[in-house]
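Here the complex is missing one protein chain, while the rest keep their positions.
Letters are used for the chains, namely A and B, taken in the order the chains are written, and counting of residues starts over at 1 for each.
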Amino acid sequence: MVLPLRGKVESARAYWAFITPAFLLYLLVFAFPIVLSVILSLSNYNGGKMFGGEPWTIVGFQQFQKLFVDPNFWLALKNNIYIVLISVFGQIPLGFLLAYLIYRKIVRWGEGWQAILYVPAIISVIVLGIMWKMIFASNGLLADMMNSIHHTTFLAGLNHILQVSGGFNITDDFVRQLIAISDPHAVGAFENPVNDLKDLIVSGGYTAQNLDVFRTDMLNLLSPKWTPEFMSQQDVAMIPILFVTLWCWTGMYLILFHANMQKIDNQIIEAARIDGASEMQVLRNVVVPNLSGVIANAAILCIAGSLNTFALIWAMTEGGPMNVTQVLAIYMYQKAFIGAPDFPLANAISLAIVAFSFILIGITLIIEKRFGGRDQ
Amino acid sequence: MKKLALVVGLLALIVAGATAQAKTPLKFLYYIDATQAGYAEDQAFWQKFKDANPDIDLQIEILFSQAYHQKLGAYIAAGQVPDVVYMWPTSRDSSALLHDQKLVKDLKTVLPADFLKNFTAQALNSANQSSKQLSELPQSFTYTTVVYANVGLLKSLGLSVPKTYAELKALVPKLKVKGIQTLLLPDADKWPAQSCLFSTISGRLLGDKFIDDVKAGKAKFTDKGFVDALKFYEQLYKDGVIDKSNVQLGYGDGPGLFASGKAAFIVDGDWRVGAYITDKSTGKALIDPAKQASDFELINFPAIPGEKNKNTASGIAGVGLGISKDLTGAKLEAAKKLVMWYYGKEFQTMKYETGAFIPTRTDVKSDKVEPLTTKLSKFYTTLGASTYVLDGSLDPSVFNPLNDGLQAIGLGASTPADVAATMQKAQDALKK
Partner (left out) sequence: MMKRFLELLGKGAAYFVIILFTLMTVYPVIWLLVNSFKATPEYMVDKIGLPKEWIVANYQGAWTLGNFDILIGNSVLYTIVSAFGIIFFAILAGFGFAKIKNRATGPIYGSFVLGLLLSITSLMVPLFLEVSQVDKLIGSLFASLGWMKAEDFHLFYNTRIGMILIYIGSGLPMAVYLCTEYIKSIPDSLIEAARIDGAGYFQIFWRIIFPMSVPIATTVAVINVPNIWNEFALINIIVSDTALKSLPLGILRFSGSMSTDYGKQFAALVIGMMPMLLFYFAFQKQITKGVSGGAVKG
């Protein structure tokens, strides 16, 4: 690999000329920020000019102490770990499964499916985040769909009651049956549900002739309603985000695994099939071992990516409501850029993210060394 | 040497990219909703300014709602206050530091007197601003609580506009039967419940003196009166006047829902008139002018049981532009030019005609406004006194827990007593 040296000086000069631009930019964007981050996380620097502005000094590990007792930090970390888990144990297995279906030609038009499933990965997560936000919103598409299911059920129930009671015949019993299929919240608005509701119906001017009006009015008043209250509770509020995370990047792993499966010697698989191995056995004994290195790499890619989730959640929830969808990167951003800035703390969070990625990647590498690559 | 050439080339590129204008650079942080009617006209006016002033390199950064407050907070933190900045007259969010640290100039010392004489006395009153100087020139006087009523919808159901809370509450089941919400208050962004409703409740039940007393340590948020005000707010949800789903509704969702007849009323600031009138970029209006005239009214929030102050609404000197205290010489002149352009008769008339607000500039008149804007001017004349907007008179560390608390009360996740206690704790912490 070594060129015949005409002169050491010439070669060294060329070498540095070639690598310096890239190296300088690398230092600018990766190396210096890390160094700066370490320094600032130990300091009391609070904005302004770093040199010649207000003096600031190194004060020690206060920020980390502050961080480790901050419940928001642990909440953000927990949410981040959810994202890591859904990525490693959701995106990768699903991507693998889909790739396998296509690779083994278990489904036809493999290339076509693959092309479509990759689409989310190519579109800006800002666009996708806003789109899903509208879908999951309290008055969004999902709510509409769920409500139309509720409405159908309620109407069916109402029709049944009408039939059983032999037409439009308002008795206490009728009202009780009606209450039984109604939204408890809606019923709770009445002090004395059976009487009040009966009064309301009787005084409403409904007759057997305009039952349709009666039906729609009851539907509006009493039908159970889908409200995404879960979106404001800890843990469960992450579900939409986890879903979109899975939705967005599974296609990328599909492509990655599919491309690498095609490198497997097809004869081995055909031979195994002729020997009577099932698809599952082929998957377990041939394909997975052959791809163990790729799977480990994918896991590393996944972990690094998911600890840094920012834009998607920023577009979907901004970490809200009431911080329940907070993740580390957003927490860091808020500490640095929202309200009174706390740059030392933000830098401590930044280092925590870097440290966690290295720890998790280290674990992945150890697991891969121990269990992976049997056939290689 | 090729390497040298490369380095020189790179340097030249950097310098060319970064500097090399003799123009006066002017950074302007501005605030406008890009989807609202009047945005295109507004941009056209700024373009006109740029064309007329080739010596000024105007860099406008346009943001809206939370994004603006976040960014301004970051600028202040980094010691980079924009040269000209759109700001609030009081301690709302990011504007607090601009006032506290006097980071902007007193406009009375900057703008010529014969220019300032065109504005109402209320606008020029320095006492309205928390820095007690004219940090910004209020472009309007803003009422933060206005009830927009779909009278046409009420009429079609044989219902009438409520004068008291009991009448409002009585509408709930009648509207609900038709699948219509009574009062919309989209509060996912947290500030609307406080700015657009609770401030008026507190003003009606307690008055401004109570807030002053709390700040002076002579009263407490945990006093019965304030807790009762929070309880009344809680009652709105319990009575179904405000549907629980509002807590998760984005501020931007309100107008669309209201205009589509999904609710009979919406409580919002007077600035929101602009959302309903014709948007010149699409030629569409959320509520078309004929309907505005026939079916919609602006009313005050109905009488609250036990209210001390009748017919009041929360209001505050409006937002406006401020000039960074660091400016001198050519930059200051450029900034003055920009500010006087913005507050000029032409620009303000356009703002009036596009329904953005009713200007404090006294010589602005127009017959080209849509019915809802006319109705807003009329609404002003029916109002009693204005009371504090709480995020304008309390410290952010106190009104932020209030904002959070109002949301939590709506969700049923917190109680009035708890919210009051949290606020008092924050208020006490300020003293230390």
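Criterion: a residue touches a chain if its C-beta (ideal position, glycine included) is under 8 Å from a C-beta of that chain, and two chains touch if they have at least 3 such contacts.
Because the structure is predicted, anything quoted here is derived from the model rather than measured.
Put simply, the missing chain touches A, B once the whole complex is considered.
Touching the missing chain, out of A:75, A:200, A:237 or A:332, is residue A:332.
For the options A:162, A:200, A:238 or A:252, the residue in contact with the chain missing from this view is A:252. Within the set A:31, A:180, A:208 or A:236, the residue that contacts the chain not displayed is A:31. By the touch criterion stated above, the residues of chain A touching the omitted chain are 1-6, 10-12, 14-19, 21-23, 25-26, 28-34, 36-37, 40, 49-52, 97-98, 101-102, 106-107, 113-127, 130-132, 134-135, 139-141, 144-145, 148, 247, 250-252, 255-256, 258-260, 279, 294, 297-298, 300-301, 304-305, 307-308, 310-311, 314-315, 328-329, 332-333, 336-337, 343, 346-347, 349-350, 353-354, 357-358, 361. Counting the whole complex, the residues of chain B in touch with the unshown chain are 2, 13-14, 17-19, 25, 27, 33-36, 39-40, 59-67, 71, 74, 78, 80, 188-189, 250-257, 259-262, 275, 279, 281-284, 286, 326.
By definition in this document, only the chains that are shown with their structure count from here on.
Centre-to-centre spacing of chain A and chain B amounts to 34 Å, using the average Cα coordinate of each chain. Partner chain B is touched in their complex by these residues of chain A: 13, 17, 21, 46-49, 53, 137-139, 186, 189, 200, 204, 216-217, 219-221, 227-229, 231-232, 318, 320-322, 336-341. Within the complex, the chain B residues that touch chain A are 2-3, 6, 66, 70-71, 73-74, 77-79, 93-94, 172-173, 176-179, 188, 239-240, 244-245, 247-250, 253, 257, 396, 404, 407-408, 411.
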